[in-house]
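All protein chains but one are shown in place.
Order of writing sets the chain letters: A and B. Residues in each chain are counted from 1.
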Amino acid sequence: MIKNVPLVPEQASSYATQMDPLFWVLVALTVFFAGTVLTLLLFFAIRYRRGKQVDRSNAPDEHQFLEITWTIIPLLLGLGVFVWGAKLFAGAFGPPPANALEIFVVGKQWMWHIQHSNGVRENNELHVPLGRPIALTMISQDVIHDFYVPEFRIHVDVVPGRYTREWFTPIKVGRYRLFCAQYCGTDHSKMTGWVTVMDPADYARWLANGGQEVPTAPKTMAALGADLYVREGCAQCHDPGAPGHGPVLTGLYGSIVTKPSGEKVVADAAYLREQILTPADRVAPKYQQIMPSYKGQLTEEQVLQLIAYIKSLGPQNPASAEPVPISGAKPAVTKVKSARGKSADKGKSQ
Amino acid sequence: MSVEAIQPAPQELSEQYEDLAQQSEAYVVGMWAFLVTEIMFFGALFLAYIVYRTAYPEVFRDAHHHLDVVLGTINTTVLLTSSLFMALAVHAAQLGRKKAQNRWLFLVMLCALTFLVIKGIEYHNKYVEHLIPGSSFQYHSVAEGEGGQAPRMSAETGFAVPQSIPRDKAQMFFVLYFCMTGLHGIHVVIGLIVMAVLAWLTSRNSPLVRDYMPVEMAGLYWHFVDIVWIFLFPLFYLIPK
Partner (left out) sequence: MSVQTLEVNTEPAPEPKEERVTYLNVDHSLKSWLLTLDHKRIAILYMVSISLMFVLGGAAAAMIRLELTSPHGVMLSNETYNKMFSAHGIIMVFFFMVPSIPAVLGNFCLPLMIGCRDLAFPRLNLLSWYLFTIGAIVALAAMLSGGVDTGWTFYTPFSSVYSNSNVVTTIIGVFIAGFSSIATGLNFIVTVHKMRAPGLTWFRLPLFVWALYATSVIIVLGTPVVAITLLLVVVERTLHLGIFDPALGGDPVLFQHMFWFYSHPAVYIMILPSMGVMSEVISAFCRKRIFGYKFVAFSSIAIAVFGFLVWGHHMFVSSQSVYAGMVFSVLSFMVAVPSAIKTFNWTATVYKGRVWFTAPMIFALGFMGLFVVGGLTGLYLACLATDVHLHDTYFVIAHFHYIMVGGAIMGYMAGLHFWWPKMTGKLYPENWAKLAAGIIFIGFNLTFFPQFILGWLGNPRRYHIYPEEFQVWHVLSSAGSSILAVGYIIPLFYLLWSLKYGRNAGRNPWGAVGLEWTHVDSPPHPHNFHEVPVVTWEAYAYEPAEVEQERYDRPDVDEEGAMWTAPGSATAGEKS
């Protein structure tokens, strides 16, 4: 059992091997000073306890030389530690070496989006090759986060509105925990992931396979849409029983829906696109308007993938579908109009 | 202030003090300590101002044209004059001349009111021009305003200075303007109330103001309020082109 109790993190980066000796020196200094002072304190307290007959003559209450000594020595030791630390820091926080591999990190509540230069993307995972400096250029999409890998011993805040850089050289193959280390809201402690350090050859192959260990067939649009549905947080509100209580999307595609104006339309692709991107036109009056706008956050390609996914959830044939009341409106159909090209309702928001 | 040669006003001693000298000195030290806290209070805003002016110098240069230098100058003169009146009021208080003290205090209050009215006019103008920060904020760059003007060349970079000032950065100038002049205005109002109360108590011969110290303390406070404005005025109204 003792073996399983972690005590020391692994050294997975070159910085770790440089920093750890300094850490242990600090530990040694801590033990030495705390030990000395506290031992002396206890020793004096016990030796000179009230009632004990012991020589207390000429008890001093000042001693300039002693004061200066125990001021200068800690100061010098402190400055020594400072210089050592500052040098390491300047190296680690200065510009990365010229041969550094550039990788880009976007932090957002509550996940990490990582992009490799060749276009491979990962979420909450970072694959890097062994032995080469890795330079992360990072930015946040919302609040301040922090990209922390304890086994690399390094972290830097990920700030909205500006790029920050973090670089390190992995020296050991393995999988290491990634944490967000700047409190960022509700799921801060779930904004974690893994950094995988691979042999350079394995990494090259991984990269060439589009971020996969082995080449695989490209995913269908609906499958990509399903990924987006989870990744972009749609599931949090639209899954049945989800705490966000949004309307369930099963059977939505191709059904008749009622707009707030009373007008009935078919929920086709254009309608769905409108619903995803434009908050002002949200239907479903029974639901609170808390769905965020995805305008600017999804590419058109991604919107199409999402629509393909929603389509895969329900009936395909628009005209023959029974109207699915979302708002509790009467099922009787008075007018059926396609949402295509409709702009009259844009001004009416809930 | 040395008042030994002049007949001092009769004073009241609080229980915790040994003698009047200790009491007076305590009030003075207390008021200065309070003014130090006020300096730090405003100082934080001045820091924010420095940060954003350094970051967006062209925005500040452009945006300050929207402020009325004439009204600002009048206000500065009004406040400076009011400080003179205040000093005279304190002097009268030290001599025990209640009526004179109140007359001068009324003049100070008049100046304060004038200041606030002018400020109100300025704020109203900003409202009309849609320059109150918030959702109704609209910004039209002064440089842009004169259409067809040749672009200004920047001395530092040699390139043309971008004509359009981003709305959000311009809004920052006005956020700082309203926060700082607003906070200052609140202090003017507080000073006004304090002076009104002092004048009223004096007219009723209240034992609370048998002492000249309250007026002297109010005087210190008022001079501080004046000095803050002396800094605010050039920082907002007189940004060099």
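One rule holds for everything that comes next: a contact is a pair of C-beta atoms (placed from the backbone, for glycine too) under 8 Å apart; a residue touches a chain by one contact, two chains touch by 3 or more.
If you're wondering where the values come from, they're calculated on a predicted model, not measured in any experiment.
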Among A:Met111, A:Ala181, A:Leu249 or A:Ala267, which one touches the chain that has been omitted from the display? A:Ala181
Pick out the residues on chain B that sit against the missing chain. 15-18, 22, 25-26, 29-30, 33-34, 36-38, 40-41, 43-45, 47-48, 51-52, 55-56, 133-135, 166, 168-169, 171-172, 175, 179
What residue numbers in chain A mark contact with the hidden partner chain? 4-9, 18-19, 22-23, 26, 29-30, 33-34, 37-38, 40-42, 44-46, 48-51, 55-63, 66-67, 70-71, 74-75, 78-79, 81-82, 84-90, 92-94, 109, 142-144, 146, 148, 150-151, 153-157, 159-162, 164, 177, 179-190, 192
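Keep in mind that, in the parts below, only the chains that are shown with their structure count from here on.
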CA centre of chain A versus CA centre of chain B: separation in Å? 46
